[in-house]
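Other chains of the complex are left out, but the ones given are in their true place.
Labels A, B, C and D are assigned to the chains in the order they are written; within every chain, residues are numbered from 1.
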Amino acid sequence: MREKHIGLGLFSLLVFIFLLGPLLIISVTSFEPGTVLKFPPEGFSLRWYENIFNTGGFLRTFQTSIIISLLGNLLALLLGVPAAYALSRYDFKGKSVLNALFLSPVLIPGIVLGFTLMKYLIVIYHLPMYLGLLIGHTIIMLPFIIRVIASSLSSFDFAVEEAALSLGAGRVRTFFQIVLPNIRSGILAAVLIAFLESFNNVDISVFMTGPGVSTLPIQMLTYVENYFDPTIAAISVLLMVLTGLLMFVIERIMGGFSYFTKR
Amino acid sequence: GCGSSTDDATGESGSGGKAANKLVISTWGFSEDFFNEEVFGPFEKEHNVDIVLEVGNNAERLNKIRQGTSNVDVIYLSDYYAQQGIDEGLFEKIDRSKIPNVNDIYDIAKAPLGEDYGPAYTVGQLGIAYNPDLVSKEVTSWSDLWDPAFEGNLTIPNITATAGPMVVDAASRVAGNDTFNEDAAFAELKKLSGNVVKFYSQTSEYVNMFSQEEIAGGPIMEMYFKDLKAAVPNAKFVTPSEGAYAVMNTINVVKGSKNKELAEEFINWQLSQDVQAKSAKAKVDSPVNTKVELTAEEAEGVTYGADVVEKLNKLDMEFVNQQAKAWTDRWNREIAQ
Amino acid sequence: MALLTLDRVSVAYDNQTILKDFQLELEKGKLLSLLGPSGCGKTTTLRLIAGFLEATQGKFMFGGKDYTKVPVNKRNFGFVFQSYALFPHLSVYDNVAFGLRMRKVKDKDISARVMRILEVVNLNGFEKRFPQELSGGQRQRVAIARALVIEPDLLLFDEPLSNLDANLRLNMRVEIRRIQQELGITTLYVSHDQEECFSISDQVAIMNKGVVEQLDRPETIFKYPATEFVAQFIGFHNFIEFAERSDAGDEISLKAGGRLFTATAHPGTARPGARKGAIRPDDLIVSGDTSADLANALPGIVKVSTYLGRSYQYVIETELGDFTANQEMETPYLSGQRVSLIFPQDKLVLVE
Amino acid sequence: MKKSVIYWLLLPGFVFLAAFMIIPIVLTIGSTFFQENSFTFEGYMHFFRDPYFLKILLTTLQVSVVTTLVCVVLGFPTAYYISQKAPRRKGILLALAIFPLLTSPVVRSFSWMIILGRKGLINNALVGLGIVDKPLDILYTPAAMMIGLTHLFLPLMIISLVGVLENIDNDLLKAAQSLGASRITAFRRVVFPLAVPGLVIGAVLVFVGSLTAYTTPALLGGKQRVIATFLYQNAMTLNDWYLASVVAAIMIVITFVVVGVMNKMAKTLNPKG
């Protein structure tokens, strides 16, 4: 049976080459000493990495991006997890409507959503810019959180939940101690997708940034409108390294990616 | 420091706050280090004011001004977008007496959008850059873009880019019209479309394509030529015989600013010989102040000298703005196919 | 008064009624088994009592209080699931300790109690394993340990031993019964294994299609099934429709196909109208003696003969239909052989 | 479980979305039906009468559908492969799969130029091997656009699929095989239908993403226009939010229809999904 996997493995390898090949090129070009992206690079230099740290905007907006993405994620989890639970555990009237509703932020072109949010949150509701940015990001994360968690709950054996209840655990406690640990992989996947979605977001952020408030993608966008050097490639590489480290930490601290294991 | 303060920038919309010692400037965000050190920093020190920056491209920043979501005092915009702001009444009229340095700048830059509104603090030129290794012909004129030498080798700016309308104008000239003729321009552009590999929206695309030899050349602003040269040392920049186009960036005071006088003070500072010279030498912006003197080396890649600047073709931004929608539509239908 | 009372309870899935006007009573400290065919609603009844299901009507009383609306986790009932329902992310130890932790038992006591109960279910050494790493039977034993360890007010078992092998099943049921009696835990028990039910129960309820057909002490049910369904279910596989019946003192005279039979009138069999006779295969005697005048006998021919381990099973064709009889013997009768079927008078019962 | 609890669970999310998104969007879209205070379909008629617009709409839909299909074809086996791996490997592979999301569109398009360009790796290889004698035009064609979009959205597809695939009991596949299904058939008849919920999520994300994507088509797509181009031009350059909203409304309706159709199809594949 092992041999049968070879075809599949080969196919997956090609897909991974497709996904990662361009990243390899980016990584290589980020070491270009010259002021213009080149492939193959004409030498080796870390100057564009230095440039990231010397250009004030990147660190500052990186921080903002992280904070917004994390806070938004937390908020989306608080709002989304109960909803996902209700949607996958129970049958009730209006379920399909609510399902569609919770998915809807994905279905609206980002720029229109961004513009509308700016018009309403900032202009009409008079929310501070930072809060507006947070709400906007929460909105776009919510569907990912709800759908991914709901789909992993749909394969959860709820008899296990009943067992916990019968042993005296309250509903809330059962949820946190029994249900949650068993859908870890779903939660982690949801959080990851949502985080990336938010971290990379341009459409919403473009409208929700203002004097002193900006996110990394916006900063990067601004940068490439004016510069052509490999700094952005270097940032991409750093982000990948950072993600890699994060994964490594998850692996080490939380006992590995058993988070992604079945049941 | 300026720009780097994220604090209290959030709660500002609508409320005045400590407006007296804070100046919000909306700009593109390039050469931030240079601006912080040489432009904003000294001004902050001299006037005991905190400068807070909003960065982004023209359209985004103008949109925010429209919605009033940010309490910007001073805004840097290209002339095309500044004209939109003016048409929509978004800017304060300036008091030129408060900006004495305006008298030292090229005429073309003094009031590109009318006496009531801000001057251009930099004027660059849109010419043609090309890679002589790939183009057999020596390029001297806009009409050379139509030459078979550029077949499948050319990029031109998209209509929505700042330089887009300039190419439309150039096409009209190539078609032999002294005054702008829209139909002729588009007919000519349609022919050009065959040579075009790609319409570029961002200069970075141009630079990348150029360095990878996906293109041999096309219209580009002189300010970016140094980057092309870094990639292709043989690259050439020419001012076409019909004349290059003036690319002007203006600086205006936003309506409702509580710091109008300080804002005008700032505009004056931006036009000062000191700032202009420094930014020219750092190759950040081409100077408009006539008192700025540059050596030949310093002038490379910079649009410099009255003789050059005064010869530039200048579009009527009000007209361009009125036509923008129609041109975009025609461009999409007739050219970009 | 009964500790537990189900008072005309109905339960439905979607629109399909599973239990209808269901009645059940159980006294404190007793063990009652629910026995019935697949799909008759045993699990449903247990789930209702546990609080996982809501009745569409009726009342559930426990200890004199109305429990109909009491939430699951406030009931302090232990439940052993048919599908184990172990916590996949917890080790065997933590699975068992869960209920104790919920009760804020001290860590030291937890450890002692968990280890003791794991010993009871024969799983010492498995504390650190996770459910995925256990065989089916091992999982079920963890489930039993988990429910037992909390010493609940009511224990609910849904076929707890069905995946265990015969020996373990034997030990476990003795163990369950011992613990149940020692602690005096009132218990409701569902199983397919009749012997299991009979051996550990104070009372047995035979269910059919959402209704209790008979609720009695095991001995009574075993000997005197009240209805044909119960009789069939507990192993009276042979039935005779008698045409006539006349009761005379201790003896009941019966007639079928022109033949006369007698049955002893036990208190349980004195069901007035009943004219259907029932007898177990084990109680039917197959005799090679085909002489005419045996009492309560019926001539027949062996149709099928199967080895059952201990005994041989025969299907015997007679003028009153086919009968099944089990008999221990060294050399079996062969197919086609003529035999007599003898219906011992005290083993023949009458059911409705 | 009281019914009311269900609604309490849903309420916070609902109120949040309603207040901050649904109402604003409905008002924005609603306003496209009013010009000078009277109800009108003008904005929409304008578009649907214009064959030029319809053609672009069609092209965009084509690109989105093809991208979605390609993502399914590439993503499904890969996700399955990942889901069968031991936990540790699985985590690493998933991490690798999401890296593309971390790169800026501009650098990404540069790397595609390196790969697909006339002097790019593929053309160099093709010419070098003598398979073609003139470099192929791949960059700046609709194909390049689809490649870029696939590269961008494939990770979302993979993650969504791994989420459901890893929860499918392996015994089911074995049961199917023991009943005579080849690995492929078992996959198609059992694993695939059971993965449909994840597939639908993935497909919706990819489809909507491709439909509304602006940067990637703009950078890789050459002269090809997509519907998002109009939206951006109207919104950002021409400052015509009325038309932008009209285009947005059209796109929203299309997505709802497509998502609806996908859900329908999913239901027939897996009625219990």
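The rule is short, and it goes like this: contacts are C-beta pairs under 8 Å (C-beta built on N, C-alpha and C of every residue); 3 or more make two chains touch, one makes a residue touch a chain.
These figures come from a predicted structure and were not determined experimentally.
Enquirer: Give me the full-complex composition, label by label, with copy numbers.
Expert: Across the whole complex, the chain formula reads A x1, B x1, C x2, D x1.
In the analysis below, only the chains that are shown with their structure count from here on.
Enquirer: Going by average Cα coordinates, which chain is farthest removed from chain A?
Expert: C
Enquirer: Any idea how many Å lie between the Cα centroids of chain B and chain C?
Expert: The mean C-alpha positions of chain B and chain C differ by 90 Å.
Enquirer: If you average the CA atoms of chain B and of chain D, how many Å lie between those two points?
Expert: Once rounded, the distance between the two centres reads 36 Å.
Enquirer: What parts of chain C, by residue number, touch at least two of the other chains?
Expert: If we look for residues of chain C contacting two or more partner chains, we find none.
Enquirer: Can you list every residue of chain D that touches 2 or more other chains, as numbers and ranges?
Expert: 1, 106, 110, 114, 236
Enquirer: Where on chain B is chain D touching in the complex?
Expert: Touch residues, chain B against chain D: 59-60, 62-63, 66, 84, 160, 193, 196-199, 201-202, 204-205, 208-209, 212-214, 324-325, 328, 332-333, 336-337.
Enquirer: Any idea which chain A residues touch chain B in the complex?
Expert: Going by the criterion above, the answer is residues 34-39, 54-57, 60, 64, 115, 118-119, 122-123, 126, 128-131, 206-207, 209-214, 218-219, 221-228.
Enquirer: Spell out the residues on chain B that touch chain A in their complex, using ranges where they run on.
Expert: Touching chain A: residues 3-7, 9-14, 24, 26, 28-33, 36, 52-57, 60, 63-64, 67-72, 202-204, 207-208, 211-212, 224, 227, 230-231 of chain B.
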